[in-house]
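Note that this complex is displayed minus one protein chain, with the remaining chains in position.
Going by the order they are written in, the chains are A and B; count residues from 1 in each one.
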Amino acid sequence: MNVIVCIKQVPQTTDVKINPQTNTLIREGVESIINPFDMYAIEEGVRIKEKYGANTTVITMGPPQAEEALREALSMGIDEAILISDRAYAGSDTWATSYTLANAIRKIGNFDLILCGKQASDGDTAQVGPGISSHLDIPQVTYVKRIQQIKDNIIRVERMMEEGYHVIESPLPCLLTVVKEINEPRLPSLKGMLRAKQAKITVWTQKELNLDPQHIGLSGSPTQVIKIFTPAPRAGGQILSGDPEEIAGKLLELLKSEIS
Amino acid sequence: MDYLLTDEERMIKDLAYKIAEEKIRPVAAKYDQTEEFPWEAMKVLAQSDLFGIFIPEEYGGMGLKVFPLCLVTEELSRACGGIAVCYAASALGTFPIILFGNEEQKKKYLPDLAGGKRLAAFALTEPEAGSDASAIKTTAKKEGNYYILNGLKHFITNGGEAEVYVVIAMTDKTKGARGASAFIVEKNTPGFSFGKKEDKLGIRASSTRELIFTDCKIPKENLLGKEGMGFIITMKTFDMSRPGVAAQAVGIAQGAFEIALRYAKQRQQFDKPISSFQGIQWMLADMATQIEAARALVYACAREIDNGIKDIAKDSAMAKMFASDVAMKVTTDAVQILGGYGYMRDYPIEKYMRDAKITQIYEGTNQIQRNIIALQLIKEMAK
Partner (left out) sequence: MPIKIIIEKCTGCSLCIKACPFDAIRILDKKASIDLNKCNLCGACVEACKLKAILLEKPQPIPLAKDIKDYKDIWVFIEQKNSKIQPVSYELLGKAQELAKKLSCQVVGVLLGYNLDDQLDELIWRGADSIILVDSEKLANFQDEPYTNVLVKLINKYKPEILLCGATAIGRALISRVAVKIKAGLTADCTGLDIDPERKILLQTRPAFGGNIMATIISPDYRPQMATVRHKVMQPMEPDKKRKGKVIREVFDNSSYTSRARLVEIIEEVESLVNLAEADIIVSGGRGMGRAENFRLLEELARVLGGAVGASRAAVDAGWMPYSHQIGQTGRTVSPKIYIACGISGQIQHLVGMQSSKIIVAINKDPFAPIFKVATYGIVGDLFQIVPALTKRFKELKAKGR
């Protein structure tokens, strides 16, 4: 079985600060990490490899420094890594990103299962995973919280919904996006880190992928960002004091009108 | 301060930092409260190959030495001194096998210890033999192909949880210190049982327990080195492990310092953060300087050992004594900076002060360390 895990390198969101003078994001010194949801996808890939025997490949699209993210995935036990990197892909929205990733996956060929995190912590769109399966025209299951089994080329999973979950069976190949509940990602091992440090990472540029220029990068992206701004900070509130009974009374008065 | 770590050392330090922050800090308070053994954390350390870093490659380890072990112990101690000591104590129990084990013994025990599948412990202390190690009463009597152990060890770290114990016992009482020998004893050996588990001031995640030997019969192959080498083995083991205790002290101090610094910047009094008051500033400056000095001493000593420098008894005693005194001082000051909050169990800082105290006591009290240092100084003068 061949498993492909798609990941994204994101800024560690907790560290994203806004410069109050210029009203811009301060990205300097912000550490890059693997998107937290993608860690669950990586872990699930490694677990499938351990349980069923599989060859695992991690891919990402991003600037050259995204290689770090790939090496981290290798240190957790993924077998191979591919970096898709080209200025031609800069400015891609979710449509163009999923187009590019889908075509890279086609180039890898012979895949059975694609795993993605539910969404990325910088963009929070949750659109790239389903976008990839749509481009590849394979079945998808989003928000997967458990893989029950993989047997006879059929995968059976639990998909988290608002009021419970759906049990879904899909033939392979298919694409899953996973939520936190699915597992607890392992930390890398020292031996894995040493192996990852020496591993060769395949880099694919537009030269290798040769994609339709109308579908990549800024010009292949239907959406455009026209404005970025800081939301008005929540006004610091009012502190209620007194003994518990008094406080409860005050709060009741304040909330009364909101409670039907 | 930049200690010019190699890529490999930096990798180990970063990994230990990650484990400490993600897997240990969140559970530190829980284990401090419940005194359960932190098996979950041990599993994480095992999975990350950290139990193997100081074990030779041919036995499944990473072939690195004492310095990387110190880096790991320090990082883990920043988050929890108790969980860190479970790790460091296993290293203490493993060193005698690395240093004095024969090929069979190494092959039998080291791979499992390197993989973290089993933990080790070192058993020397007895109720009446603390600093005066020559007063031990546990005996090992040879009978055919076996030794029969009788006696009681106490305050044994990892006691009850470890599966491999290195036990010091007298094979010939008439020879005093030269009559002691070291044995490998496995858990579940008939005649080997555990007594009371201690209720401790600090490092409460770790297990400290009595070992009871009642006609405990062990194969003669389990003798480490030769009969009579018990104290040499002990001394050489402590020479290797003392920088580890010192690193633990540095980590505890660093962890407490970071909390105090963050608090000082955040806590407002008289409409200003308390970090703007000189009284606090000077405390912080002293704390940071003391920690850095201790760290430099510990790293230098660990690197000496790894580079094969002999006669490091004095240096390793200095590192252990200084770092642990710093830990006690820094954690006490950290509690002071947090004021009333610092005294409360809801805040993580008082635990550091409780955890720090043991580092002045175990693996040779700081008074014994001073004896060692002084003795060496006088010896050097006589040369």
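Observations, loosely collected:
Please note the rule applied: a contact is a pair of C-beta atoms (placed from the backbone, for glycine too) under 8 Å apart; a residue touches a chain by one contact, two chains touch by 3 or more.
Keep in mind that what you see is a predicted model, and the values were worked out from it rather than measured.
For the chain that is not shown, the touched chains among those present are A, B, taking the whole complex. Mapped onto subunit B, the interface with the missing chain covers residues 26, 266-267, 346.
Listed by residue number, the positions of subunit A touching the unshown chain are 11, 13-14, 16, 18, 22, 24-28, 36-37, 63-65, 87, 90-91, 93-95, 98-99, 121-131, 133-135, 139-143, 145, 156, 158-171, 174, 179-181, 214, 217-231, 234, 236-241, 244-245, 247-249, 251-252, 254-256, 258-259.
Operating definition for what follows: only the chains that are shown with their structure count from here on.
Spacing of subunit A relative to subunit B, judged by their CA centroids, is 41 angstrom.
Those residues of subunit A whose C-beta lies close enough to touch subunit B in the complex are 186-191, 193-194, 197. Residue ranges of subunit B in contact with subunit A, taken from their complex: 7-8, 11-12, 15, 18-19, 22-23, 44, 47-50, 52-53, 62.
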